[in-house]
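Data block below; observations after.
The other protein chains are all here in position, but one chain of the complex has been omitted.
Letters A, B and C mark the chains as written, and numbering starts fresh at 1 in each.
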Amino acid sequence: MSLVLNEEEIMLRDSAAGFLAETANVDAFRKHRDNPPPAGFDQALWGSIAEMGWCGIAIDEAHGGLGYGFTGLGLIIEQMGKNLTVSPFNSTVLMAGTAIAQFGTEAQKQEWLPKIAAGEVVMALAIQEGSHFDLDSLSTSVSAQGDSFAVKAEKRQVLDAIGADAYVVVGKDVSGYQAFIVTADQVSVQDQSMVDARSSGTVVIDISLSADAQMDPQSLNSGGLERALDIMNIGLAAELLGVSVEAFERTVGYLRERKQFGKVIGSFQGLQHRAADLFAELELCKAIVLKGLRAVDAGDDLGGLASAVKAKLAQISQRATNEGVQMHGGIGMTDEYDIGFFIKRARVLEHTLGDFHYHLDRYALQGGY
Amino acid sequence: MSLVLNEEEIMLRDSAAGFLAETANVDAFRKHRDNPPPAGFDQALWGSIAEMGWCGIAIDEAHGGLGYGFTGLGLIIEQMGKNLTVSPFNSTVLMAGTAIAQFGTEAQKQEWLPKIAAGEVVMALAIQEGSHFDLDSLSTSVSAQGDSFAVKAEKRQVLDAIGADAYVVVGKDVSGYQAFIVTADQVSVQDQSMVDARSSGTVVIDISLSADAQMDPQSLNSGGLERALDIMNIGLAAELLGVSVEAFERTVGYLRERKQFGKVIGSFQGLQHRAADLFAELELCKAIVLKGLRAVDAGDDLGGLASAVKAKLAQISQRATNEGVQMHGGIGMTDEYDIGFFIKRARVLEHTLGDFHYHLDRYALQGGY
Amino acid sequence: MSDLNTFRTETRSWLEANCPESMRVPIRSFEDIYNGGRNPEMSHPDQKIWCDRMAERGWTVPEWPKAYGGGGLSKAEAKVLREEMARIGARSPLDSFGISMLGPALLKFGNEDQKLEHLPPIVRGEIRWCQGYSEPNAGSDLASLATRAEDKGDHYIVNGQKIWTSYADKADWIFCLVRTDNTGSKHEGISFVLFDMATPGVTTRPIKLISGSSPFCETFFDDVPVLKKNLVGEEGKGWTIAKYLLTHEREMISSFGAASGKKTLGQRAADNMGTDASGRLRAGTLRSVIAQYQLDTLAFAATMEKVTAEAKAGQGLGPASSIFKYYGTELNKRRNELLLSVEGESALGWDGEEYNEGEIARAWLRSKGNSIEGGTSEVQLNIVAKRVLGLPDA
Partner (left out) sequence: MSDLNTFRTETRSWLEANCPESMRVPIRSFEDIYNGGRNPEMSHPDQKIWCDRMAERGWTVPEWPKAYGGGGLSKAEAKVLREEMARIGARSPLDSFGISMLGPALLKFGNEDQKLEHLPPIVRGEIRWCQGYSEPNAGSDLASLATRAEDKGDHYIVNGQKIWTSYADKADWIFCLVRTDNTGSKHEGISFVLFDMATPGVTTRPIKLISGSSPFCETFFDDVPVLKKNLVGEEGKGWTIAKYLLTHEREMISSFGAASGKKTLGQRAADNMGTDASGRLRAGTLRSVIAQYQLDTLAFAATMEKVTAEAKAGQGLGPASSIFKYYGTELNKRRNELLLSVEGESALGWDGEEYNEGEIARAWLRSKGNSIEGGTSEVQLNIVAKRVLGLPDA
């Protein structure tokens, strides 16, 4: 596991950067925000993303993917973070895709993974119940009834709920975690717009499901759920990295140009030291995100590391985006200027699947204290 | 309760400042450090302190004191902090004196408080057992045997243990807290020099005591112990305030004079902002210490406030003294220069009767979360 | 003393007779605050009636001299009036920048004609004022403003642009900093002028913030004529007036730090996230950050209490007052960050009833501006470093 990108990975990153900067950049995000499409995302962009093969990058070849691994996926997601790209990529590929790969039955993998890889389906992960993500307090929302299952649940903060064709629903019954793949016609969805102008929603399920909808309880309860969530959190951290680095670079650019008191404000040592310290933290972020991605690909145990990655990125993304607004001054507070978008996106990403405090606590527990 | 000093208080503070700056200043501390007197303190200085009436300032008139209150006591202790004055003032007056006033029997008050007020006795508080102060985990070191008590305890971190004539020993048995006044001939003491060149020690007690040595269990167990400790912690915070303000003022003075790169280093905005932020924190410290002292005198409930005062001063004294060394640069690291004394004194004061974390936790608990 | 008692009795009965019942109901929204002006906005018609009745006695601004329409009350009488209004829960009849900002400046720096012309309409709530200070290219460096006022004999012609002019779209007149001279240092050549926002050449455009709509506007001046009689103080000496008003403004903004609401953040977290058997918040690492916030809030409140007590005791405003704006606004930002952590993702909603129209998220985003407006935190730290600590310029 080497913490250096190889040539192929650098090419992938650069081509993702080029494509997104052209077609799914911050201007495109603003248009989306001001005029959100009914499905919650831009179908044409989603088509292009699928065409480039990004959806299948981390899915194995046996299931229609490229088998290229999560480091590549993370590099793409990072670029999406830099560009504030809106698409159901996280919900479908990072979240549902990972969940199915980790604890789907073979039949489910055969059915869904090729569709995900081809960008033919939009999926979402429905797991959270309260206003904080907390795996320990999932209510008993699933009960087996002979061969079928009565699933009754109200899931909140389901990313891209409104546009999804199907959902991975994770709940709990007396035997442990239970998960199902449920199609859009089997649920009711209440859509919500979040502070980052993304679509999130409440998904209500109250239905009897046949056994083939059930995901593999064995994998699910022997670490598969935790591993899936760890992978997702590392992926989210990659997006936070992109958000943070972009906010920082825009801010440093502003410091180099903006004049006050007859001087470029970047010449003030007070701001210089804050920027330099933040630069140091962002270098740490780059390294730990790459370490996380490589660990996923290496099949390493992820417990403590994934929470470390998410916690670190949650924290530094807050600082980078907050400093972005503060160092821009008044103009940073206006909606007309883009820097405020980053603070909003960072905070929603942080809270998705556990915020800073959730993961810092988990990291400490995994460290034995 | 007004957070402003009256004229009399200002006079008291200024006269304490004047006396200590002349006779018990940082040079005197250095001499003490390099050549500690056998009793652990300077008898002549102690005599002068007693002559000025400082020992009785917070003891009521019925017990030989001046009944002037704790605000006055705090002002004196703050000045001792600024001057790094070494004396058994804290152990005798602030700690043992407060303990006896709060949970001594009337006979004990009659016997000991006038002696404390007159500076005729040196006393110490023996309560801590482990390496962290923790009221909840006192071991059961006391047991009643008819009219007498078998007291068996090993008490650590007893401030000024070596020079004390008598000890207030606080322990616990099945009925709750138990406390006794024990004379020097009844204990064995192992002296230790701390990082701040003060004397602290381990006191071993293994003796049968008659009933008149027992302090009032009723007062002790109905909040008297907590109140006594709260008062002591507010007093220690007053000393931390003096230590912090002095370290800060010396540092700002240095920033105004020291030149690097052709400029006075105090002109660098990076240092300016850190100094200004620290100034703000120290203003908060001044206000909250005064609030704590006034609350003691007003007889207010102290629980959360005392821990808030100690926690805030613990934290900011660390910052002020650390910044002191860092901003002085290399010279700040040398033993020849005085600034390093402040970092050492601050840390020992912080740990006495509960450090930052102990009190932050207690403050939160008292706040209901 | 008996005079005061008489005053109290008379005031009480006058208020009983003249304060409409509807004006004794607590304020619930921004619309309940009456700002006056040519086209006043009201949530209830009694607002204007109440203002008019109070204005007739000069009691909208009780301590201003009677000559300028004020109440001419002594400090003691004004205190009685406040107490009697509080007794029946009477609302403030009129709030305006004219009262809080321009009035004090005119009383101090204006000439007799200006006081007689402008103060009475402020007292009566007839003219609403806004403040033209900040400019897009000046920012923290307010004095480098570029809006020009060209001398045309009996009048100036003003050209330029202002930003962050609160309620410029609703105000009737503006008090405005303009540059009448380019030759000296940047603090010289600034003048303080007044003009009607209805003058041809004035246009305004509201500013949307990252938190949503706001009272702020951009204001553009295109060949706006301003009569010289509307110059306050000497030409080129407007910076003195500006500084006077800025100090005023900072004191107002620094009150952000005082935590509002009855429950502490810690208690709110305990309700929301639960505590363990020992009474500690379950979210352990969040708990310590909350405790640190509460601790600093307590210490900051003590500091404000101490400074107020010292000022009352005649010891003057100590150096601690210079930290209020900085510390208070940073605290408020911390509070808003922590509220998100306590409330979780449901606080990150932007629209919709379930999310209370994004109330928490919008307040969080709005708080980011606290440490920018009215002098950035960086400028505040510069001021402390230089004026209080005596550290030299770079």
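General observations
As a convention for this text, a residue touches a chain if its C-beta (ideal position, glycine included) is under 8 Å from a C-beta of that chain, and two chains touch if they have at least 3 such contacts.
Because the structure is a prediction, the values reported are computed rather than measured.
Although one chain is not drawn, the whole complex shows that of B:6, B:139, B:208 or B:334 it is B:334 that touches it.
One chain is missing from the display, and on chain A it is touched by residues 2-4, 252, 255-256, 263-264, 266-269, 271-273, 275-277, 279-280, 283-288, 290-291, 305, 308, 311-312, 360-361, 363-365, 367-369.
Hidden from this view is one chain, which touches chain C at 280, 284-285, 287-289, 291, 394. Residues of chain B that touch the chain left out of the display are 128, 130-133, 156-157, 190, 192-197, 200, 202, 258-262, 268-271, 318, 322, 325-326, 329-336, 340, 343-344, 347-348, 351-352, 355-358, 360-361, 364.
Note that in this section only the chains that are shown with their structure count from here on.
Placing every chain at the mean of its C-alpha atoms, the farthest one from chain B is found to be A.
Note on chain placement: the centre of chain B and the centre of chain C lie 44 Å apart, centres being C-alpha means.
For the pair chain A and chain B, the distance between mean C-alpha positions equals 52 Å.
Chain A and chain C have centres, each the mean of its CA atoms, that are 41 Å apart. Residue positions of chain B with contacts to 2 or more other chains are 268-269, 271-273. Looking at chain C, residues 378, 381, 394 sit in touch with two or more other chains.
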